[in-house]
Structure formats: C-alpha cells, structure tokens
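Here the complex is missing a single protein chain, while all its other protein chains stay put.
Letters are used for the chains, namely A, B and C, taken in the order the chains are written, and counting of residues starts over at 1 for each.
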Amino acid sequence: MNHPEILLKLSCPDRVGLLAEVTGFCAARSLNLLEAHQFTDNEAGWFFTRLRLQPVGGFAGMETLREDLASCASKLEAEWTLRERTTRPRAAILVSREGHCLADLLWRWRSGDLDMDLVGVIGNHRDLEPVARREGVPFVHLPMEPGDRAAAFAAIKRQLNEWRTEVAVLARFMQIVPPDLCARWAGRMINIHHSFLPAFAGAQPYRQAHQRGVKLIGATCHYVTAELDAGPIIDQEVTRVEHFHSMPDLVRLGQDCERLALFRGLRYHLEERVFVHGERTVVFRD
Amino acid sequence: MNHPEILLKLSCPDRVGLLAEVTGFCAARSLNLLEAHQFTDNEAGWFFTRLRLQPVGGFAGMETLREDLASCASKLEAEWTLRERTTRPRAAILVSREGHCLADLLWRWRSGDLDMDLVGVIGNHRDLEPVARREGVPFVHLPMEPGDRAAAFAAIKRQLNEWRTEVAVLARFMQIVPPDLCARWAGRMINIHHSFLPAFAGAQPYRQAHQRGVKLIGATCHYVTAELDAGPIIDQEVTRVEHFHSMPDLVRLGQDCERLALFRGLRYHLEERVFVHGERTVVFRD
Amino acid sequence: MNHPEILLKLSCPDRVGLLAEVTGFCAARSLNLLEAHQFTDNEAGWFFTRLRLQPVGGFAGMETLREDLASCASKLEAEWTLRERTTRPRAAILVSREGHCLADLLWRWRSGDLDMDLVGVIGNHRDLEPVARREGVPFVHLPMEPGDRAAAFAAIKRQLNEWRTEVAVLARFMQIVPPDLCARWAGRMINIHHSFLPAFAGAQPYRQAHQRGVKLIGATCHYVTAELDAGPIIDQEVTRVEHFHSMPDLVRLGQDCERLALFRGLRYHLEERVFVHGERTVVFRD
Partner (left out) sequence: MNHPEILLKLSCPDRVGLLAEVTGFCAARSLNLLEAHQFTDNEAGWFFTRLRLQPVGGFAGMETLREDLASCASKLEAEWTLRERTTRPRAAILVSREGHCLADLLWRWRSGDLDMDLVGVIGNHRDLEPVARREGVPFVHLPMEPGDRAAAFAAIKRQLNEWRTEVAVLARFMQIVPPDLCARWAGRMINIHHSFLPAFAGAQPYRQAHQRGVKLIGATCHYVTAELDAGPIIDQEVTRVEHFHSMPDLVRLGQDCERLALFRGLRYHLEERVFVHGERTVVFRD
C-alpha cells in the first residue's frame, strides 16, 4: 500500500546550508522530494521552506519522522508543521446574510478544489441555512444581539472547539472579532475584506470607493488580528470600474473579486503554502 | 478644403431631452456627429456629453458656432469646451530626477499617441536635460532650494505662463505644489502617484507597500488639488507582487504601472474625455 | 402608476444626423433619455445605438410607439428591438455533465444579476438535475445517443419551442449543434468555449494549451454559428498560467474564466447591449 504524500513547512533564522540540510534530512529518511519551495528574506534574515514529499521503501513512519524533525528543528530554532496530505484540516465557515462567498466555497469544496473537512457553518442570521443544508453541511444559528456580543462570541468559541475546528473562515461575517478570539486563532482565522487593503478599511468599503471615485475596486483575503482589517494579507484581487458604475454595480463586480481572493487565500492556507512573518506573509502560490 | 474635426464637451444639470437638444443643435449647424458619449449621474442630477463632430457643407465657422453654443449653454447652465482637433493643447512636463515617465511620454508623443504641443520640460535637477534635448524639446532648470520653495514655484509659474501652457504634467516631480498654484491650475495639472490611491498616499509609497505586505501595487493618475494625493482620479493601474519582491523589484514593477496610468490619463485629458465633477471624474475612455 | 423603462436597440446604414433624429424621435414621444450608447463603424458605414428610456406624462403607450418606430425604422433601413425592461427574456440553459457554469448562472440569476426568466435546463445527462431542481428550475433529460443525434436535437428544438425560449445558453453543453438549429437560433444561442478563441478551437482546448505551453489560458463567450467555435465573440477572459500547472490546474483556473465570460456575455445579451454585425459584435459594456 502506498503511503500518502507528506507536507512539511518550516521557517527559521537563516544560515548557510539550510536547504541542503533539510533536503538531506528528508533524503536520509526515505522521503522523495516531489516539490520544494524556498525563500530567504534577507532583510529579516529568515528562511522559509515548503516540501512536498513521497515516502518510499524504508520510510520509518510518521511518528518517527515527527520525533526526528522535532529534534532537528529545535537546533535550528525552527517553527514547523508536518502532516500527511490525506489528513485534511477541519474547517468551519462563519457567515452573516450575504451568501455569494459561502455558495462559492461550497461549490469549490464539492468540486474537490478545497482540501478540507468542512465541519459546519455558523451564521448570526438564519438566511443562509438552506444554502448550507442542501449541501449536507451542518448549520448552527448563533445570533449576535447588540447588547450581548460577548455571549455570542463565547458560543462561537464553544462551537468551534466542539467541532475541533482547525481553520475558521469568515465569509463576509461582518462582525468585529474580539481580541482574545483573534489571539487564540492567530494564523488560523481567515477573513475576506471587500476592498484592496489598506485602502477602505472598516465599514462600507464600496461606498467609500464610490465616493472617492477610484477606477479600481478589489478584495483582500487576510488573517484576522486584533487590529481591524490590518492582519497579514494572503491574497488580493482587483477589477476595473468606471464612472457609470453605481453602488450596486460596485457590489456586483466586487463580489467576484471577493470570491476569488477568499478561495485562493483559503486554498493556499489549506495546502500549507502560507507563512506569517510579522505583519507580512510568504505565500508559495501555485 | 476639409474643415478639421471638432470636439465638444458639455456638462450641466440634468433635465429631459438634453441629448436630443444638443445633437439637434449640432445637426442644425451642419455638424455631422462622428461619435457621441453621454452619461447621466442620477445621484448628482448631472448630465455629461462629449461629441466628436465633422463640419459639412453649410457650416458657418467656429466663431459663429462658439457664439451660438455660448448662448445655448447659458440657458442650460452648462460648462463647455469647444475646439478644433487640430488645435492641440500646449503641454509642459515637470520632472525631478527619475526619467522613466518622461522618457515614456516623449516616445509616445513622438509616435503620435499624445495629441499635444510639447512646449518644454521643467526640471528641479539637471539629470533629465539630455533626455529632453535629444528630442529637441526645451529644458529649463529651475532648482528647488529647500529654504526658498516659494521663489522656485514663482519661477515655475512664470515659465508655464511664458510658454502659454494649457496642461502641466507632473511626471514624478516629487514636490508638493503650493495651494495657490493648485487652485490656478485646477483641472489642468496632472500628477502620477506611485500607489493605487487612497492607499499609500504621501512619501515613499513603495516602502509603505512593502512593509504592509500587499499583494498588489499600482499607480494613480490624478488632477492635482491642494490636499496631497487626494485630487480627482483619472486612471489607475495595478500589478501583482509577491513576498520575494524586494523594494527595488517593487520600484521596477511599479514604474510600468506609472508609465501606463500617466500616459492614459494624459491622453484622455488631451482628447477632452475627462470631466471633473466634485471629487470624482467622468472619463469617456477609448 | 409609473411606466417601466424601455430599451431600444437600433442599427442601420450610417448617414448624417442619425443620433439627433433618433433622440428627437424619442423626445417627441415623451420618452426621457436615461442613457444613450452610440457607435459608428466607419469602415462598414454602419450606425449602432442603444437607448434606455423613461416614459413620462403624455406617453402614448408601447403599441403606438412600436408602430411609429416601425415606420421610422423602415425609412432608415434599420434593424431594431424594443421592449419594456420588465418583460424579461425567456432563457433556457443546455448542459452536459460539468456543472460549474450552470451553478454559477443559477446563483447569479437568484441574486438578480441576470435579467431573465429561466424557463428550464436541458441536460443530455442526468448529473446536473439536482443542481437545477434545488433551485426550483425544471430539468429535462434529453439523452444524446451517438447513433441518433438528429432525433435528440429534434427533441431539444421541440422543448425550446414549448418553453417559448428566447435565448438558449450552452453552459458547457459539449455537443456540436446542427446547422439548421444554428441558423434558426442565430444571434440567440450563446456558447462558452474554454479557450481564448481563435486559439484552441474544437476539442480539448486545455490539453491543446498544455501541449503548446502557453502562458495564458482563457474562455470565450460567443454566438453559435454553423462553423464550430467561429461565431461572433461577445466576451473573453484570460488568466496567467505557468509551467508547473498540470492539466487539472488548467481546468480549475480556466473554469473561473469560463464562468465570468459566460455570465458577462449573457448579461450583455439580456440587457440588449450586443449587436451582431457580420462576424463581429458591438457590445456596449457596463
């Protein structure tokens, strides 16, 4: 029986010979290198690599590999993740009333283009319940009362834990996430903002764009941090607009940017292509 | 002998039958309509039109036309411009040390893609003098001493006047234009800013973009107003960037955006395709 | 009670004063001009206009307007269409097994971005029946037996007629339409081809693209004609690809092009923005 592919992601302070060392480490453990991405940030003095590996005859198994890697990484002061490709991340989607992003994600997930186990959808309104249910995806309604947002977010936290969620996707969730949740989910909570950040952060970006009279609108997929719309950017998309485009036109055109940027950003995250380093990301795109 | 084409630009408060009235006005004066652009801003209640016209037998001449139009426009409370296409606007270019925009504009002007009389180049440094001179274009060096910017801008004003300049192009001029000059040249002074505004206004936009970790950089062509980088936008251009792009890479990639956005914005202005309305523009692109 | 907006599309041999004549015609019939598009193809000597009109007090009604217009158009040797915007075209979608285009059209139609009455979906396989039915859209299975394509297309023709279909959309239908059906539906049958035509016409365009090693792939929305993939093009979309993109990657990336190009092309058609003139189209985009 074939062993599944392995994804290894590792980043650490730069020094001479790192890639040789890491690839040598793999070769010595019967891991055939299918694909290697490497980047050295010279300014920051930091090294990033992502390896796609195929175990071959003589491979000692994931546990041994994990132990060996832990010991090797500790010497390099490296952060790393290691997983078999078949162990797909458990993802939850949070929504409000607008369904274009949710519907798009569901379709792409069904088509096999999002390598995740979709554990459920949380909505602060019931509008999108049928969209989730008709795909056989659990929908949990957790209303967001203006007076009791703390309780609502506590319920969300519980639900995410209950599902053993590994990545949370805010698909036009439209709620400001409290700082403790941001901290708890750092690097694992992905948002789509409907402007090309840092332009038009905050509320009603299409209205802001219309008033400013820009000739391009866009969308930004980023990790959520405590500072609103300021987290590390994973992907962005733009489209051209003109004077004759009304606010509803901007919304319609922007939605295609949102869907694409969110899909791509989430896909990169799921495929272990994204590193967060300070306020920026390294993304080994495909 | 053929009479040259005529460009008519007119904007006024909207009301029923405006386009019929304007096109009827032209038809009654032996002006064949070659091209018509029309836009009604319903929110603002404003009407914009641009007509490209060919005088035919029976045309009474520009002076008569101008008088008739003035009287008609006054009833409509319209702003308008009228010119024969062969009467090309007199343009001056202001530069500092970076020549990529200047070189590009010169080449496109030589190729016949910019319908202007290039009266001269003003530089606050001498670096680009050879670039202008080898094309036979006058170059005037007006240094910008930190202590005496007022005198420098007075000299610029005099030079622009002496050349009877109709449009001033800031091709990476890198100096903040004083408010009185902005007011005097409102709607006739065009700048290229090296970011997709409103993101990264002000100094060192590529550095700001690099620090923020955006995945798109761009350039914005806009009319200069007293508020820095906040004037009405004529055109914008973006390009995708990735984590491995260093600051010099961003500069190199951004320069292509700058050249394209400035060229297109200036071209639209020269061809009477741009209306400024409040903080926004109407641009009948080609 | 307000009369609905009216869309008027007209094309005819060019001559002096046409736009003035047409807009004057409307003004004289209590039709306020909301939007006017005009284009003159000087090479072909042909005039195209699209007017969006609002009837005001004194409007004599659609029947009178239609009669007056017919008489006016006959003098101009014009082709024209006239309809109230609320009378939405009746559209049918033809599919095979791949659902990305169908799902996208259904979502956009539900969102109100496609101004059509969706009368039903015809599939030569049953795969997409659930996708249509869950939106409450009738699905008719008309299998395409290799030996008896004539019968299958006769059944399709009957079904389209029974539904009183006005526009037929081939959303990855993957069948070559017989010439008589092409002729019967000229200018009303819209296809999406998964390449940027004229490159890679015919079968397996993604495979062709992969073999040729192109750095861009795309999709083309066009009217169906008897010559395969050679009909008038309404819209095209492309995306960048690289050497590391496998065939399945091309399919995935190309599907986003297909969805966008088909949606936009169909939208333009439904909003009476498209004129076919010989082998080319005039498209007044929004």
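Quick notes on this structure:
Criterion: a contact is a pair of C-beta atoms (placed from the backbone, for glycine too) under 8 Å apart; a residue touches a chain by one contact, two chains touch by 3 or more.
Just so we're clear, the structure is a prediction, and the values are computed from it rather than from any experiment.
Shown as candidates are C:65, C:116, C:197 or C:224; the residue that touches the absent chain is C:197.
Here one chain is not drawn; of A:17, A:112 or A:147, the residue touching it is A:17.
The chain that is not drawn here is touched, among residues B:2, B:71 or B:111, by B:111. Interface residues of chain C facing the missing partner chain: 39, 41, 43, 196-200, 211-216, 218, 232-236, 238, 242-244, 246, 279-283, 285. Even with one chain removed from view, chain A keeps its contact list with that chain: residues 16-21, 23-24, 26-27, 32-36, 38-40, 56.
Along chain B, the points of touch with the absent chain fall at residues 100, 103-104, 107, 111, 113, 134, 244-245, 249, 252, 256, 260, 286.
Here, only the chains that are shown with their structure count from here on.
Over half of the residue numbers found at the chain A and chain C interface occur in both copies, marking it as a same-residue contact. Separating the centre of chain A from that of chain B, both taken as means of CA atoms, is a distance of 42 Å. In whole angstrom, the spacing between the mean C-alpha positions of chain A and chain C is 37. Multi-chain contact residues of chain A, defined as those touching 2 or more other chains: 244.
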